[in-house]
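Heads up, this is only part of the complex; the chains shown haven't been moved.
A and B are the chain letters, set down in written order, and residue numbers restart from 1 in every chain.
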């Protein structure tokens, strides 16, 4: 242990996940004192219509005008 | 909080998820007394062969004769 699960809306890059995993693992070692090799971090990426906030299914962000 | 996770077999429509999220959020507010904007509901949809009931992987329903 520990096992860490990160649930978030889909859309982050591999590089973002890699950096986040690195920083969180450092914090586990430094703050919680667990050995680095035992840290497991799992990302669960949700589509917008799999998540409801305040009773409403979330919507994907509108495409930016300049990217049309 | 609260965080609510709904694990179910894939196949419901977006409209069903939206209505279910609406009704459950009302119940959280009315029965559990949590503020609406803090309610998170996450749907996890499973393929049939990712779920075993009573020791057997589930099978997708056979296509209906009239729909072939």
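The rule is simple: a contact is a pair of C-beta atoms (placed from the backbone, for glycine too) under 8 Å apart; a residue touches a chain by one contact, two chains touch by 3 or more.
Note that this is a predicted model, so its numbers are computed, not measured.
Colleague: Wait, 2 copies are placed, so what's the full copy count for the complex?
Modeller: 6
Keep in mind that, in the parts below, only the chains that are shown with their structure count from here on.
Colleague: Can you name the residues of subunit A that touch subunit B in the complex?
Modeller: 7, 46, 49-57
Colleague: Going by the contact rule set out above, which residues of subunit B touch subunit A in the complex?
Modeller: The contact residues of subunit B facing subunit A are 14, 17-18, 21-22, 25-26, 36-45.
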